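Note that this complex is displayed minus one protein chain, with the remaining chains in position.
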Amino acid sequence: MAELFTLPVLFGIIYSGIRLATPYLYASIGESFSQASGVLNLGVDGIMLMGAYTGFYVGMTSGSLWLGLLAAAITGLLMGLLMAVISVTLKAEQGISGIGLQLFGLGLSTLLFKLTMGGAISISGFPPVRIPLLGNIPYIGEAFFNHNLLVYFAYLLVPIANFVLNKTTLGLKIRAAGQNPQAADTLGVNITLIRYLTVSMGGLMAGIAGASLSIALINLFQENITSGMGFIAVALVYFGGWKPTGVLLGSLLFSFVNAFQLWIQVKGINIPSDFAVMMPYVLTIFALAFAVKRVSAPAALTKIFERGEN
Amino acid sequence: MTETKPSLLDQIHLQEMRMEGIVKKFPGVLANDHVDFDVHSGEIHALLGENGAGKSTLMRQLYGLYRPNEGRIYINDKEVSFHSPQDAIAAGIGMIHQHFMLVPSLTVVENVALGLKSSRGPLLDLDVVEKRLMEISDKYRLKVDPRSYVWQLAVGEQQRVEILKALYRGADLLILDEPTAVLTPQEVDEFFGTLKQMANDGHALIFITHKLHEVIAISNRITVLRDGRVVGTLNNDGVTKTELAQMMVGRPVILQYNKNPQKPGDARLVVENLSVAGDRGSDAVKGVSFELFSGEILGLAGVSGNGQRDLAEALAGLRPVREGKILLNGKDVTHTSPNHHITAGQSYIPEERMKEGAIKDFSVADNIILQDHNRPPYSRGSFLDFKLIDERTTELVNQYNVKTPSNKTPLKNLSGGNIQKLILARELSRKPAVLIASQPTRGVDVGASEYIHQCLLEQRDSGTATMLISEDLDEIRALSDRIAVIYEGKIVGIVDAATTSVEDLGLMMAGVLPETLEKQTVAPAD
Amino acid sequence: MQEKHNAKELLNKTFDALLPLLAVPLALIIGALLLLIFKVNPLTAYWSLLQGAFGSVSGLTQTIVKATPLLLVGLGVCIAFRGGIINIGGEGQLIVGALAATAIAVGFPNLPRMIILPLTFLGAILAGGVWGGIPGILKSRLGVNEILSTVMMNAIALQLSNYLLRGPLIDPAEIERGTQIAQSALLPKAVWLTKLVPQTLLHSGAIIALVMAVLVYIFLWRTSIGYRIRAVGLNPDAAKYAGIPVQFYQALSLMLGGAFAGLAGAVEVTGVSHRMLEGLSAGYGFSGIVAALFGKLHPLGSIPASILFGGFLVGGRSMQRAVQVPSALIDTILGLTVLFVVSADIWSSYRARRRLSNG
Partner (left out) sequence: GSTPEQPVEIEVTRIVAGTPEVIMITPTPEVVEAKPFRVAIVMPSSITDAAFSQSMYEGLLAVQEEMGGPEKMEIAYSEGMFNVPDAASAVRDYASQGFDLVIAHGSQYGSSLQQIAPEFPETSFAWGTSLDTFQADGITNVFAYQAEAQEGGYALGVLAAFMSKSGIMGVCGPVEAGDAKLYVDGFVTGATVQNPNATVQKTYTGSFSDVALMASAAETHIQAGADMLTGSSQSVVGAIGIAKDNGAYWFGTQWDQTALAPETVVASQVYDWTGVIKDMIASRQAGVLGNKSYTLTFKNGGLVIQYNPGIDVPADAKAAVDAAIAGIMDGTIDPLKGPVQ
């Protein structure tokens, strides 16, 4: 056990945890906007897969990772828009639309993968960028300041999202749309527009989350590359209490524990690997139950908005 | 689009609004049947009608919340068509809704700022909004704490926020759907001052209320709706309450009650030194003690937000008691669940009954058995007896004159007043030993109010111990045997209803102790 | 007159219920374009889908076999949703149910059927109930949102299953042979569910599921407990006011949801695979939600919805075999179908509203 409490291990966990949290951050922050406005999008996983595929394929064929990222973002946006049409305009039950979207994204990304690539190929993704000076601090530099751009962006997103949600008129409209859309509607807030905006932006971020896997972290595409990460991302939104900082906390906790359990295995500590793999899931529940201040969900979450009904 | 007007004295653009031949259908209901209605700048036009007559529906069409099935709306003689409130707001229309349109998780300022154009472009300018809000709030004496969350506010305070929201936006035409239902008489007086000032400034006002004296006090013209049709529009010169009531209901309405002499019995509810934490953390009820006897109505008077709601909720077992004791029918129910209170013979008509007192997606019949679904005779061996439930529902619906297409209709399709009546029917028919009735006639039309009052008196005569919580002093005085006045969570005093003047009650509601009032007006508290 | 009116209403209601199904062809048309990309004649493909799902005794029985766990999970979803709880933990609850059934059945190989069979099922129901009950209690006691906890509990159940199937529950024969396949021993014949049609997979689990659907219907709409669950789901404030212990019923509805998924697990091991295997849950936890929601969260509505969905799964597989397209194409079409069907819902509610306001 003692071999786990060394500086290299500690900073190793931090380094891996920071990377591992990246896709969750993109997806969960996007999803928290969508949920804050009242739409539960369970299809994040499917959107991530489509983002991962298009990001990779466009990045690979064009030779430009930025173009790949753009393609992933657009794909995500379109998938988000599809979710918005279905759940906002066509007023479909949100839970089931999300599951449909997930199936669709899983199927289509695999299909396109087989059609265009046949099998997995790896590319060189976004390279690590060492931040001057800070990056040279022993241990700390490696763990915190030697990541690729998409990782930095993910963390930059937290204060930005926080700002948008709390300091802008748009943020106020979003929160109102999720809490009492009828009231916001009577003040001239266009609920439909707001929800379209958040759900498609959520989609866009999920698309980027997928791309962060395929062109920045793992640098290849394989069918079902997310393996259910999108569902965890949705869960982390609940952990974070619909606040970007909360989501950050949840993503980091989940990822750090995941990194930690891998070290337990690497160091040959004698517990069944299955229990090690279980750890992040168990601890996330525990943390929410006993350590984190819980917030109740937006009152109108999953509810269909009908004008005038209250 | 929703530009803030710098002052109420700004130029008025909307000179006249006219609705012609408005028809609105809902499933099974013709809510508006070829309604003509108009209002012009500088006028207060009252809209009157029984519950479910179609007033709110008509106004919602004017505000772009519903589209009419037929008919036209003209503004300054130009036909308009509103697809959303945004369009209506743009045309200079504002509306204070009958159901609060507030976001509970946001602060008062945030609620006001919502949907407004900010002076800082995309960024919020809450400090600017707050400053201006405080100006308006001072000017019209509508006191609120701008930084509190709306969920922390009492109903009356929430209503003030609604009014402030509309004033802030300075609409040319302001629709007020029962704005006074939750205001105290003093607040109403001040509020009327505001309305008159607005009318003088050239605003057009549409005013909906069930209180006939208010209609007579404030309006220039009165339109009466019945069953979706206009019964008539008259000028407010010399009309009497009785005439109006008759127009609305289609029959004469008694506006006075004959109260039988009281036959007090045993103490049904004993409250000792009760303290209850409020939503804001500190104690909302502070060491309250009183007794409630069989066969009496004890009125609880007070300005909204002085702990009435917290006290009522604690008595019903819905809010944890911090200190003290509640004895119900001799049983200590202090720290027990609502079910214990119900089983011990208590009925509770909550203030926010639309939210708490009924399940809108359940049918009328399902709502009748809300507390008693697991007790005989409605359920036997945990199976529900539908035939009996249906019979019982029909009986109550007829007895209390609830307008509903059928017993199976979802409650949400009934008009608010009818929902109220149904809840009252349920609570009263449970033959409670103790009844806590919070604002039982708020939002109810005169006919129904009259009926509800009679029911309360009948219950009293048959021995029920009733606590009547109301901000309507007339109602309190008309029905109560004794009146307790609550101020800042404490009972200022308990006085005799018959011998205490409105003025003294008003003073007590402001925290003046009965001992310091002039001797001859104070009745001995028992 | 009244009767005629009722008949018309029934006709209308049936039409409304079937209206979303008109969306299926639309989804299939888009699927057809995908098929054309793979140079496959869509008509051949869809014919094999239909044929595979409903066109033969073996297809039809397989469809019902698939529909069985979907319906059982879906019933649990119905109860939980009615109680205001979104249960996406069906996958994990089904797995622990199957594990418990396996452990009990393998643990007592010599007990008579009359004893061991109910015991096996009871164990599975209890295990599933616990797996649903934990998030339930976490929600009611500690306010932990059920979406988070059920997603996490799915992953935990999966790892638990991995552990048990490689360790305590592994088939001793696997160790002996050294093959170490992660599967349990074959269950004693005493717990095998009866085959309904010889030479097919159809087993009596289908009857259990049907009976359960009726029981859940009665439970939710005819009993006071069902009333309470629905009241809590629709308006917790009013339920609390009515003296209903809201938190208890929230936890209960999630626990019952879990119990049904656990039962589905038991039915899978005793009716289909006769042993616990990796991958047994096969996504039923999620497809069950789809089935329940297709069925309008109504236990009886879930019956045709499960059969439809089960048919899609079975037919999709046989279409894949018949025209040799990647299985992902089937997932795509299935996803599209779900999306189209939910989107079409608006038309039936629109029709209903129009009818009401005209009549």
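Each chain carries a letter (A, B and C) given by its place in the written order, and its residues are counted from 1.
Here is the rule we go by: a contact is a pair of C-beta atoms (placed from the backbone, for glycine too) under 8 Å apart; a residue touches a chain by one contact, two chains touch by 3 or more.
What you are looking at is a predicted structure, and each value in this text was computed from that prediction instead of being measured.
Participant: Considering the full assembly, with which of the depicted chains is the omitted chain in contact?
Facilitator: Checking the complete complex, the chain left out touches A, C.
Participant: Which of C:14, C:41, C:180 or C:194 sits in contact with the chain that's absent?
Facilitator: C:180
Participant: Kindly state which of the options A:162, A:273 or A:302 is in contact with the chain not pictured.
Facilitator: Selected residue, touching the omitted chain: A:273.
Participant: Please identify which residue in A:162, A:192 or A:224 touches the non-displayed chain.
Facilitator: Only one of A:162, A:192 or A:224 touches the chain omitted from view, namely A:224.
Participant: Which listed residue, C:151, C:272 or C:307, touches the chain dropped from view?
Facilitator: C:272
Participant: Which residue numbers on chain C touch the omitted chain?
Facilitator: Given the touch definition above, chain C has residues 58, 62, 65, 158-159, 162, 166, 177, 179-183, 186, 199, 201, 268, 272-275, 277-280, 282, 314, 317-318, 320-321, 324, 326-328 touching the missing chain.
Participant: Considering the whole complex rather than only what is displayed, give the residues of chain A touching the chain that is not shown.
Facilitator: Touching the missing chain: residues 8-9, 12, 15-16, 19-20, 23, 110, 113-114, 118-122, 124-125, 213, 217-220, 222-229, 258-259, 262-263, 265-268, 273-274, 277.
Just so it is clear, only the chains that are shown with their structure count from here on.
Participant: If each chain is a node and each touching pair an edge, is that a line, ring, star, complete or other?
Facilitator: Per interface graph, the chains form a complete graph.
Participant: In angstrom, rounded to a whole number, how far apart do the mean CA points of chain A and chain B lie?
Facilitator: The mean C-alpha positions of chain A and chain B differ by 45 Å.
Participant: When the centre of a chain is set as the mean of its C-alpha atoms, what distance in Å lies between chain B and chain C?
Facilitator: Each chain reduced to its C-alpha mean, chain B and chain C end up 46 Å apart.
Participant: What whole-number Å value describes the gap between the mean CA coordinates of chain A and chain C?
Facilitator: Once rounded, the distance between the two centres reads 28 Å.
Participant: For a test of understanding, state which residues of chain A touch chain C in their complex under the given definition.
Facilitator: Interface residues on chain A, with respect to chain C: 42, 46, 82, 85-86, 90-93, 95-97, 99-108, 110-111, 114-115, 223, 228, 231-232, 234-236, 238-239, 272, 274-275, 277-278, 281-282, 284-285, 288-290, 294, 296-297, 302.
Participant: Hey, which residues of chain B end up touching chain C in the complex?
Facilitator: Against chain C, the touching part of chain B is residues 25-28, 316, 318, 337-343, 348, 350, 355-362, 366, 369-371, 373-374, 378-379, 382-384, 386.
Participant: List the residues on chain A that touch chain B in their complex, please.
Facilitator: Listed in rising order, the residues of chain A that touch chain B are 167-173, 175-176, 179-180, 182-190, 298-299, 307-310.
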